[in-house]
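Shown here: the complex without one of its protein chains, the others still in place.
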Amino acid sequence: MSVQLAMPKSWRVDTKPHKFCPGCGHGLVLKALGEAIDELGIQDKAVYGCDIGCSLLSWDFFNIDAIQTHHGRTTPVITGIKRANPEVIGIAYMGDGGGYAIGSQHLVNAAARNEKITLILVNNTQYGMTGGQMAPTTMPGQKTETSPYGRDPEKTGYPTQGPEMVAAITQEGAYVARGTVANPKQMKGFIKKALENQINGRGFSFVEILSTCPTNWRTNAEDTWKFLEKDMTKYFKVGEIKVPESRHEEGK
Amino acid sequence: MRLNISSRIVEAYVGEYASGKSEVAVNRALMLSRLGRTVTLVDLDIVEPCYTLRPIKLELIAAGIQVLAWETRDTEGLGEAGNVIRAENRWALKRPGDIILDIGYGVGGSRTLNLLEGAGTDPDLRVVAVINASRPMTASIEDITGYVGELGNVNMLINNTHLGDETTADIVQEGARLVSGASVILDMPVLATTAAEEIAAIIGPKDCAGNQVWAIKRYMPQTFW
Partner (left out) sequence: MPEKPIKGDKRYFMTGNEVVAYAAVMANADIMYGYPITPQNEIMHYWTRMAPKYGKEFLQTEDELSAGFTTVGGVLAGRKAFTATAGPGNTLMQEPISMAEAMRLPIVVAVQQRGGPSTATVIYSQQEVTLTTFGGNGEGFRIVYSTATHQELYDYTIKAFNTAWKYRFPTFILGDGYQAKMRESLTMYDPESRGIELVSPEAYVGMPGTPGIDRPPGQYRNTYNVEEELYEVLQQYQKEYDAIAPEVAEFESLGAEDSDLVVVSHGVVSRAAKEAVMELREAGVKVGYFRPITLRPMPEKQLREVANKAKTLLIAESAIGQLARLVKDSIYGCGAGIIPLFKPGAGITAEEISAKIKSVLG
């Protein structure tokens, strides 16, 4: 008899096993999200939107109402739903290309308007589904299909600091953090706090998750984790970046 | 180069975009299968998975080859181009018999093999760079050596020079000359020269550089990509 690790209650069992590549971080993020939804008891209220890119593979991942949208457009679709029905808990799930490139205006403006929705953005430093092109998050020197000689920051800039930007443009009440699939417990905590922020009606919540893409990185297990834990964290600092309570206390 | 019939053959075909990796891999798998060998053909094309093999997959299975490739129907979002590695493919090297790996193009080159369990330690694994000297990026000895140098670990070259319907024996022979010239500089053998059956008949069993000639069928015109 094999031991099956428990799936979150909110997962759709009939769509498992999922279709992400072996070693992909999406499964870990979606597990943390599933557990957070279970613990908060919001399976009946959550509405999930996923972007185009590998994130679209999650459109039927949960036993939760869900929409697979267009590339970069998950933020406005979930915004539209939340505005029309404030009772739902809106979750927008996207990749770094969807959030920081083609959909960046939606991210910036949803944050600035303090939309009461939760964005989860998976950062694996490139466009996975289209075959590994350079993304806003690609590391300096990193080779991708569109930076075949390595990303040159002089020509293409440095990796986007998403949560730092969101923290800078949001008002009191927003929750912003960066987690990593290397620390699932912390990641789940961040996602849970982000959802709680929405449940409590405080404001916009945004969690970037550093994740793995061995397929496009062309890395074995060891190098995959090395890139995630050593290289990516050089630029992308893991931790909470904006927390409503602490800000409030600071002001006292 | 002589192949020992009794030993396990594990070949990974890498190379430039549209250099003919899938074509050579499919023909190689069929060639080995016809010799009565157990063959598994693995699609490791990450940029355009399953598109190349999909229309001929059933034909290959009917020929007795095990094919590890996505059924397009099962791959959500491949309409978006998509890339997903099947878990089964990751363990392909653990299968019995011959393994032919079709590796897609990309800056990762042969580093795609890092995704396979046991690739670093498999004693039989040979990485073969497919060269079509009619492609602009591999059109001279200098281009070929430069290109192969960027692919990462490569053990052999294969001359797959052709010009589609306009291919002549001369074009294939010119490719053989260039690929063999590059092989001297790169210090790696040439596995073979491929040629469509009618061209191979004109060239004979050896090309102008002394490489064995594989008579192949061009399947890819039946496929989409």
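Order as written gives the chain letters A and B; numbering starts at 1 within each chain.
Note that a residue touches a chain if its C-beta (ideal position, glycine included) is under 8 Å from a C-beta of that chain, and two chains touch if they have at least 3 such contacts.
The shown structure was predicted, so the numbers you read here are calculated from the model rather than taken from an experiment.
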Chain not shown: contacting residue from A:L28, A:V47 or A:L121: A:V47
Touch criterion as defined above, residue of A:F20, A:W59 or A:F204 at the omitted chain: A:W59
Residues of chain A in contact with the chain not shown: 10, 12, 43-45, 47, 52, 56, 59-60, 62-70, 73, 76-85, 87-88, 105-106, 108-109
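Please note the rule applied: only the chains that are shown with their structure count from here on.
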Residues of chain A that touch chain B when the two form their complex: 17, 19-23, 52-54, 56-57, 59, 128-132, 143-145, 148, 214-216, 218-220, 223
Residue ranges of chain B in contact with chain A within the complex: 46-48, 74-77, 80-85, 87, 90, 106-108, 111-112, 114-115, 119-120
